[in-house]
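Here the complex is missing one protein chain, while the rest keep their positions.
Read from first to last, the chains carry the letters A and B; within each, the first residue is number 1.
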Amino acid sequence: MDAGMIWEWIIKSIFLILFMTGGFAYVTLLERRVLARMQVRIGPNRVGKFGLLQPIADAVKLIFKEELIPAGADKLMFIVAPVITVIPALIITGVIPWGTSINLFGREIALSIANVNVGVLYIMAVTSISVYGITLAGWSSNNKYAMFGGLRSTAQMISYELALGLSLVGPILLAGSMNVMDIVQAQKTLPFALLQPAGFIVYFMATLAEINRAPFDMPEAEQELTAGYHTEYSSMKFALFFMAEYIKMIAVAMIGSTMFLGGFQGPFVDQLPWLGPVYLFGKVIVWLFVDIWIRATLPRIRYDKLMALGWKVMYPIALLNVFITGILVVLTTKR
Amino acid sequence: MLSNWLYIGIFMVVSLFLPAAAIFIAGLLAPKKPNAIKNATYECGMETVGDSWIQFKAQYYVFALVFLVFDIETVFLFPWAVAYNQMTLFGVLEAIVFILILLGALIYAWRKGALEWH
Partner (left out) sequence: MTTLQIVFLIIAAITLVSACLVVMTRKIMHAALWLVLSLMGVAMVYATLQSGFYAVVQVLVYIGAISTLIIFAVMMTRNVMEDVGPQSNRGWGLALVGSLILFAGTSAILLTWDKAQTVLQEIPAVNGENIQMLGLALVDPMGFLIPFEVASVLLLAALVAAIFLTADIKRSRS
């Protein structure tokens, strides 16, 4: 442990954070372009070639907008809420490995922030604290729509978190470890999505609900709640909520690719370690495309049906999946 | 192991700077001309009636409690799943008893209508 190590990790953290932020900017563009194509429109194409500078134009616009704080709001909480919404979205990616390690400037650099032995539980824990930013935003605005949006969002997230957690028990059973790196290595021959189809589908649906994406974007149902928990937010603070939502979308795609689709594993990754990030990036892009496709296809689910789906369908299926996986592991391994 | 948690700590501290810097820069650059109408609560043009910090219904509390119970169950299942390969049949059966008791809890909550949204 020397100062060089600390600097290496600070640079790695900054790099990952900038990558996620840049990713957020271009996922918004991707979403707008893809949605437009699916609805037989063109989408933003004026700013730069293919509209590639559109996210920068949006950012500049949002920076120069006036920030409003509603009269009756709890000021400190109102400012803190967007900050603590963004942080969990960023730090959840800390345990995801991008590859094994590469040689750069004569140093062996591991391609992950941390390799902790409770990686999967870390993901669960960070997911569970991401509820607070939304609850706080809704509560501090002193607006009834925001309040309802925040409460609904919280109730929805905790309902789907159980199914999410149980769907991750399957890969742990198969890999025999909670370390994310071990789980990736166990998928060398076969990704767990093929061995755990039910777990994979439950994970996919639960994360859609967890990040409040369509068809589970109930907290932001504009017909009944104006804009949900961020009704009163404007300018940069609104941008931060927007950013948290898209960074979470990228993060769950990264986690899902790592747990179920083999992460950075792919052909020739042992010989050329820098291919690892490329494979992971490709899987994440496909995942994000499917997310956007679903948004273009499915209508929003009614709130009571949404809660019923979480508790009465997804949770029992996830539990059953753990049972069946356990039995199959007993039958197939020789003791 | 300790160093890994240190790296996560560094990552958390660094990630704090991004939203803080964003809010700070926007605060410097953005115009500030507040007035009473601009700062009024937005409820679709209607005058706001009363506070929005009102009593909420107990249903949310029930959901949070059911969640708490099953969250703890999930936490117990994680180390069980890690140790599964080394476990005797007796150990597996014990965990199944644990799950079945809590499945009973889920069925109770379901039958009592605690999982219905009103």
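By our rule, a contact is a pair of C-beta atoms (placed from the backbone, for glycine too) under 8 Å apart; a residue touches a chain by one contact, two chains touch by 3 or more.
Remember, it's a predicted structure, so these values are computed and weren't measured experimentally.
Of the chains on view, those touched by the hidden chain across the whole complex are A, B.
Taking the complete complex into account, A:Val131 is the one of A:Ile92, A:Ala110 or A:Val131 that touches the chain left out.
In the full complex, chain A touches the omitted chain through residues 74, 77, 115-118, 121-122, 124-129, 131-132, 135-136, 139, 151, 154, 158, 161, 177-179, 182. Where chain B meets the chain that is not shown, the touching residues are 1-2, 4-5, 8-9, 51, 53, 55-62, 64-69, 71-73, 75-76, 78-84, 86-87, 90-92, 94-95, 97-98, 101-102, 104-105, 108-109, 112-114.
Following the convention adopted for this analysis, only the chains that are shown with their structure count from here on.
Separation between the centroids of chain A and chain B, computed from CA atoms only, is 14 Å. Of all residues in chain B, only 1, 3-5, 7-8, 10-12, 14-16, 18-20, 22-23, 25-27, 29-34, 36, 38-44, 48, 51-53, 56, 60, 63-64, 66-67, 70-71, 74-75, 77-78, 81-82, 84-85, 92, 96, 99, 103, 106, 110, 115-117 touch chain A in the complex they form.
On chain A, the positions that touch chain B within their shared complex are 1, 5-6, 9-10, 13-14, 16-17, 21, 62-72, 79, 82-83, 86-87, 90-91, 94-95, 113-117, 120-122, 124, 128, 139, 141-147, 151, 154-155, 158-159, 161-162, 165-166, 169, 172-173, 176-178, 226, 231-232, 235-237, 239-240, 303-304, 307-308, 311-312, 315-316, 319, 322-323, 326, 329-330, 333.
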